[in-house]
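See structure below.
A single protein chain has been omitted; all remaining protein chains appear in their positions.
After this line comes subunit A, so read on.
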């Protein structure tokens, strides 16, 4: 190839080089992301089955109507929301508190990072195995510890009421490190002299946190909260391994519903419609985030 023009903006050769650089990614992207996304959208309008090839007969909006009229769909959607409601506040607020404390303490950062972040790199299956053992009725560490202080523990994973809180607790332990690190990074961006100025004005530690740290962490909090909501909505692993969606389907998440419908009942077209509805929920959250960030940028 001849030397391309040096002045940017006038190089006829750059289009071709750009295509060559972009091609490997774009080919994989179209083949395995965009293509399947469109294929899924198409299938959601057909009676496609897992055990037959091809799209099968056109169903129009019937799959969507079936989903919206199915109590299984609504209950699994509710379980997913319930899980999100149980996990998001502790994962945002506790992560913030721990990051504030770690930032204040200064010394021994590596230890706190290790303690809080290490669980995040464990495979979900490892976390599930450990917590199934800790939550074992009667002989698990949690039950025996609670018994020592006189509390009779419920049958965590075997109870329709307590299975979801137990899964939420497991998840908080597992993933808090990610938010913790995001908050620590946000804290380090706050200029030191702001605190010094506030201290000179006689602001105590609590006032500094309330009037400087929390407001300046606004953008980080938006980010953490939205990433957390999306991550919680996508829950599958914990339920699949720890409760298989039980007892009595009380912890079946929306993704597991999609999984069951397509790989157990072979209703691929229907499952695709449910996937699309799920995508709309995630999209709605993303749009809310986008607008929040926009308005925060305007304020700044």
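Throughout what follows, a residue touches a chain if its C-beta (ideal position, glycine included) is under 8 Å from a C-beta of that chain, and two chains touch if they have at least 3 such contacts; residues count from 1.
Operating definition for what follows: contacts and distances are computed from a predicted model.
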Inquiry  = Tell me the UniProt protein name of the chain this structure doesn't show, selecting from "Bifunctional protein PyrR", "ABC transmembrane type-1 domain-containing protein", "Carbohydrate ABC transporter permease" or "NADH-quinone oxidoreductase subunit H".
reply    = "Carbohydrate ABC transporter permease"
Query = Out of A:45, A:83 or A:178, which is the one that touches the chain we can't see?
reply = A:178
Note = Note that subunit A touches the absent chain at residues 1, 3-4, 6, 8-9, 11, 14-15, 17-19, 21-22, 24-26, 28-29, 31-37, 39-40, 43, 50, 53, 98, 101-102, 104-105, 110-119, 121-126, 128-134, 136, 139-141, 144, 173, 176, 178, 181-182, 184-185, 188, 202, 204-205, 223, 227, 230, 234, 236-237, 240-241, 255, 258-259, 262-263, 268, 271-272, 275-276, 278-279, 282-283, 286
